[in-house]
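Just one protein chain is left out here, and the rest sit where they should.
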Amino acid sequence: MFKKSMYIIMGSLVIISMLLTACGTKTAENQIIIGVTDQIASLDPADAYSTHDWELIRNTGRTLLRWNPGTGDLVADMATGMPVISDDGLTYTFTMKDDIKFADGLKLTAPMFAGQLNRLLTIGPSCPNDVADTLAIPYVESITAPDDTTIVFQLKSAVAYFPQLVATAPYTPAHPDTFLASECVLFPTAPFYGVGSWFVSQFTQNEQLVLEPNKHYTGDLKPQADKIIIRYFSDPQTMALAVQNGEIDVAWRFLGPQLITELESTDGLTVGTVDGGAIRFLVFNHDMPPMDDPNVLKAIASSVDRDAISDSVYSGTVNPLYSPNPPGFMGATEVFDTMYQAPNLEAAKAFLADSGYDETNKCVLDLWYPPEHYGAETSAWMEIIKQQLEATGVFTVNLTAQEWSTYVPALTGGNSYQGGVLGWFFDYPDASNYLDPFVYNGGMGTDVALAADGSTFGVAINDKAQLLLDLLSAADVETDMAKREALYVQAQEVYADLVVTLPLFFQAEHITYRSNIRGSSDFGSPETLNIGGNVEFTYSMLTKEP
Amino acid sequence: MTPSKTAQATLPENLVRMENVTKHFPVQSGFLAMLLNRGHIPAVHAADEISFNIRRGEVFGLAGESGSGKSTVGRLVLRLHNPTSGHVIFDGIDLNLLDDEEMRRMRSRMQLVFQDPLASLNPRMTIGQAILHPVTIHMGELSKVEQQQRVLNILSAVGMNPPESFFNLFPHQISGGQRQRIVLARALVTNPELIVADEPIAMADVSVRSLLLELMMNLKKEFDLTYLFITHDLATAKYICNRIGIMYLGKLMEMGDLREVYSRPLHPYTQALLAAVPVPDPEKRRTQELPKGEIPNPIDPPSGCRFHPRCTIARKICAREEPVMRELLPHHTVACHFADQFK
Amino acid sequence: MPAKPLFSIRDLDVEYHTRGGDVRAVESVSFDIRRGEILGLVGESACGKSTMGKALMRLHRKPARITNGQLLFDGRDLMTLTEDEMRFVRGGEIGMVFQDPMTSLNPVQKIIEHLTETIHAHEPNTTNEEAHRRAGELAEKLGIRSERLNEYPHQMSGGMRQRVMISLALALRAKLVIADEPTTSLDVIVEANFLDLLRELRHEFDLTILLITHNIGVVAEICDRVAVMYAAHLVEIGDVRKIFTNPKHPYTRGLLRSVPNIDLDDKDLYKMEGAPPSLLDPPSGCRFHPRCPDRMKICSRKNPVLQKVGSDSQVACWLYSKEGKA
Partner (left out) sequence: MSPLAIIFTIIGIPSLVLLIYILIRGSTGLRRYILTRIGLTLPMVFILGSLVFFIMHILPGDPVSSALGPKGTPEMVERIRENLGLNKPLIAQYGDFLKNMITLDFGNSLVGGHRPIIDEMSERFPATLELVIPASILALFIGVIGGTYAAARRKTARDYSLRLYSVIIYSLPIFWFGLMLQLLFGVVLKWLPISGRIDPVIGTSLEHVTNLYFIDALISGNWSALASVIIHLVLPTFTLGLILSGVFVRMTRINVIETLQADYIAAARARGIREHIVVYRHALKNAMIPVITLIGLQVAILLAGAVLTETIFSWPGMGSYLVLRISSRDYTAVQSVITMFALLVAVISLAVDIIYSLLDPRVRY
C-alpha cells in the first residue's frame, strides 16, 4: 500500500513539473534579460553614487554631453554642441535642443533643467549617498537658465575637465513630479520617467527592474528591444548558471575571474572583455613610520612583481599596472616600470640600506586588506606580495585581514594604519580623477598633503609633495590639451618618485551573453555589446535574434 | 527535653525521633507559578504530621501501599528532603539546625539502601571503586592501604568471598543478589549507625530474598545497626521488623510491636492490608470482602480520616474529623474513631 | 479420561540470539492447558516463563525464535498457521494481559478506541454503533463505568487499567487468556480485588487462564494447577493442593519454603543456597543440581525428563525414576 502511493505521488510530481516546465519557458522574443549582482541603493540623480545606479540613470536619462558607446568620445547629447567657455574658464554656456521630452510626454525646458540641477546643489548633501559633495558642489557656483534653451554653469574655479563632469549621471534631468524639490526620492514608485531612451515601468527591489522604450525619445540611441529586464542576483555562481541555461540573456557585473574562465569555454555564450578602469593598488600612510621614509616606499616599489600576481591568482585576466593613470588616460606612461624595474631585489636592499635597514635590523611593515570587498582573491595576492617583500631578506610583513566595515574607517580616519589595499574606479574618464583624490587634502589616507583649513588642496608634507600639488592643480585648469598632457607626464614622475600609491593591476570588466544577443555595429566595440573603456552599458544598443 | 545541637552525655534511647514532621511537595514551582496561583501552590501531601521513634538497635518497619508516603518519610529521616515543618532528631541532634558541612559529616552516620541495585550503582565504576568512594569522602584520615583494606573487609562481611575477586568487576558482571550485597556493603563501609532500607529486597527473587534478609540481620548484629525498613510487603516485614508503622496517604494509621499489630490490627486499613496478602497455602484461600477502590490523589486528600472513602466501617464523623493517634493498647497506637471495637 | 485439553504444548524450544551466543530461554517444554482451568506458571526471573507466554501466541519478536515444537490449540497446530491466520487467533481466541497496565495501553488512544479497534480488527463488518454497544456491555461486566470509556489510560488507576486489559482480552470472547504477571504492579488490596474479578470472570465467560507469575501466594490463592519452571525447563506440574502439600521436586520444595508467610506461627524462612544459573552457560545434566540438597551422581550427567508421579502430577527429577535410584 505504502509503495504504491509513494510511486503515485512521485510520479505525479514529476509529471506536474514537466508540464510546468513546458508552459514556464515561453519568453517573448524581443525582451532582453540582464543579470547583475549589484543592488540598487538610489535612483535619484541628485543622490545616486554607485556604478549600477548610474547605469540605470544614464539609460533612463540624458546629459548635455555624453560619451559615445564603445569608444568613450565626448559628444553633445542634449546640447546642440560643445559649450562656450568664458576666457577665465569660469562660465560654461550650453544650448539645449528643443525636442527633449520625458517619457510621459512632459517637455524639458532649460529653466526646468536648471531647477532640477539646483536641487542637486541644495538637497544633494542631505541625501544618504551624497554625490553632490564630490561631483557638483566643489565645482559649481550656480546654474541658471536665461531662456528656454540656454543653460549657464558658473564655476567656483576653473576646471579643465568640467565637460566630463557634465556628462556624469548627477547632471541628468530628473522629472519634477517624481523627484520633488524638497527631498531626495531614492526609490520612486514605478512607473517613473526620464528623458532617456528608456523608462522604468516596473520595479521590485532585489528582484527585477523593467525598462520600456521612451516613445518621445529623439536622440540617436533609440531602443532596439521591446523591453529590458534587469534581474538581481545574490550570488555570482547562480548568475553564471542562469546565463548558461538561458534564464538570462546577459550576465553583467560581477562574475569574478574563475567563473569567467568557465563561461568562456561554454557553447552558445560569448564573453567580451573590456579594458575597464578598475585599478588595484597599495596605499601608504606617508605620515607614519616607516612609511614616512621614502627609501622604504621605494624599496617596496622595487620588490613587487606584478606579473606574478596576474599569472598565479588571476590566470592572466588582469593586467599589470605601472602608472597611476591606467593606459589610455591622459599622460599615462609606465613610469613605475622605468623608475624601479621591479622586481629588483638588489635595488630594494640598497634603498633600505640607505635608511639603515639590513638582515639584522629588519623593516617591519603592517599591511591591511579587506578579505571580501575586492574579491576573495585578495588574500592570495596579498600573500604573494608579502613573499615578494620578504624575499629581500630585510622586510618583515604582517598581513591583517579586516572586514570592509572596519577597514574603511580605519584607513580614512587618522593615523591608525601603515599601508593597505584599495581599489579605484573613475567617476568621469579623466586623468585628474586618478591622481587628485590620492593627493589632495589627505588623499584617502595617503597623507601626502594634510588637509588644513584655508588651503585648497591641503598642506604638502615635503617639497616633492608640494611640487606634485602644484602640477596637479595646474593641470586641473589647463585647457590646452598638449600642455595639460605634459603636466600629467611630469606629475606622474613625481608621483612615482614619492610612491604616493603603488599601482598593481587593472581589472578588465567582462560581459557574458548568449549568442543571439548583438550590440550595434554603428558604434565601437560591438563584441562587448558596445561597452567601451568607460564601462558604460547602453541598453539601446542591444538586439536579440530569435 | 529540648533538642540541642550537641549530643547528650548519655546516649538517648531513641536513635531517631520524628516530631510532627510534614512534607509537602509543590506541584508547580517557581515565581511564575506562585503569581498565577496567587500564593496558593497545590502540593502533594507526601507526609503529614508524622511522629515516631526508632530505638537504638531495633528494626522499625514502615509499610503501606504505593503513594502512602513511606519513602518520603525515609528520606526525611536522612534529611535528603528538608521537612516543611516538624523536627527530625538524630541521636539527640536536631538535623534542621545543622549547616551543610555539619550535615555532610552527619551523613556518614546514616545511610540509604535503594530498591533497585542496578540503578543505584554507576555502571562505569568497578565494585571496588563504588565502595571506596564513600571511604575517601568520609574517612580521609585513613591511608590508601587502610582504605583499600576496609573495602575488602566489608566485601567479605557481606558474603562476597574472596573479596579480591570482586574488586575489579563491574556491576553488570555480577548477579542481582550480589549487586544488592554490594549496595549494602557500600552503605556499611562508613560505619553508620542507621540504615534506611527502602524496599531493599523487592527486586530480588524469592530464593535470593531469604538469603538477603538473613544477611541484613547478621550485619545488624555485627555492626550494631539500627534499621528503618520500608516495604510494601507485610509478609517480608514480619521476618525482620520489631515494630511497624502503617501509612496511608501521608498519614501514620497504626503503629506498634509487629506481633501485636499483626495479631490484633486495630485500624480497618491494617486489617484490609493483612487480609489481602495472599497466603501461600491453597487450603487457606481468602473469603473476606476487601475495600474497593484505590488510594486517592495525594494532592487533594479526603477530609477527615483519609481512609474513610474506602473504609467498611466509616460513619459521618470520619469524613468530618480527623482521628488522632492514641495508644489504645500498650505500645500500640492507632488513628481511628472506632478502633475500640477491635480491642 | 479427562476431556481433550484446550492447548497442548509439545517439545517447545525458544532461542535467543545474543552477542554472547545462542540462549535457549525455553527448552523441550511440554504441557497441557485444560479447558476451564486456571493454570499457574511460576518461576523466578529469567527462567523463561514470559518468553514462553509470548511464544504461545507466536508474539515473540526478533531475536527470539521458536526452533522446535508444536502448539496444538483447540485441534490446530498454531505453528502451521500463516501470519494472517495467526492474527485472528490473537485477540480472537487467545487474549493476553500484560504485566504493566500503565505501558500496555496506547497513551494517546481512548479506552473505547482500544476496544472498538480490537472488535473491528477481527470483525471488520461490525458497525461502529454495534462495536460501541458491545464495548459498553463488556466494560460494565468488568466494573468499568461506561463514561470512563472515553478517558485516556493515564486518567485511570492501575487497577482500572488492568480491568481494561482484561476487557480487551475478552472483547472477542477469547477461550484462553494468558496473563503475564498481571498483578505485579498492583498494590495488595487492588491485587486481591483483581484476583476476585478473575475468579468471577472465569465462570461468567467460561474462561481458561494461564497465569504467569512469580508470586507463589497468588498461585495458591487462585490456581487449579501449577507448573514450575527453572532455568528454561519445566520441572514440575500438577494439582495446586497436592504440590503445595507435597512438592516433589527439590526446587519446588525449596521455593515454597522460602516464600514469606504472613502467618505468625511461621518463624523462619528457608534459605536456598546459590542463585539461578545463567542460560548462556547452563549446568550440565539437571540444571538445579548445583543447588540441590538431594543431588545424586546422575544429576550432573543427565537431564531428567518430565514423568508422571501419582495420579495427576509430573516431575522432572531423578529421585522419582528407576534410573536415578539405580
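Note that the chains are named A, B and C in the order they appear, and that numbering of residues resets to 1 at the start of each chain.
The rule is short, and it goes like this: a residue touches a chain if its C-beta (ideal position, glycine included) is under 8 Å from a C-beta of that chain, and two chains touch if they have at least 3 such contacts.
Note that this is a predicted model, so its numbers are computed, not measured.
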Listed residues A:71, A:134 or A:333, member touching the removed chain: A:134
Given A:144, A:157 or A:237, the one touching the chain that is not displayed: A:237
Touch criterion as defined above, residue of A:308, A:408, A:474 or A:489 at the omitted chain: A:408
Contacting the left-out chain in the complete assembly, out of A:444, A:461 or A:477: A:444
Option touching the unshown chain, where C:69, C:91 or C:260 are the choices: C:91
Absent-chain interface as seen on chain A, which is shown: 1-2, 6, 16-21, 23-28, 31, 33, 39-42, 125-126, 128-130, 133-134, 186-187, 201-202, 204-208, 210, 227, 229, 231-235, 237-239, 241-242, 244-248, 372, 403-409, 411-413, 422, 437, 441, 444-445
Residues from chain C at the interface with the omitted partner, ascending: 54, 57, 59, 61, 87-92, 95-96, 98-100, 103-109, 117-118, 121-122, 152, 154-155, 165, 168-169, 171
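In this section, only the chains that are shown with their structure count from here on.
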Chain with minimal offset from the mean of all protein Cα atoms: B
Chain B-chain C separation of Cα centroids, rounded to whole Å: 33
Averaged-CA centre spacing for the pair chain B and chain A, given as whole angstrom: 86
Computed distance of Cα centres, chain C from chain A, in Å: 89
Residue numbers on chain C that touch chain B, as the complex places them: 44-45, 157-160, 187-193, 195-196, 214-221, 223, 240-241, 244-245, 254-256, 258-264, 268-273, 275-276
Contact set on chain B toward chain C in their complex: 65-66, 175-178, 205-211, 213-214, 232-236, 238-239, 259, 262-263, 272-286, 290-292, 294-295
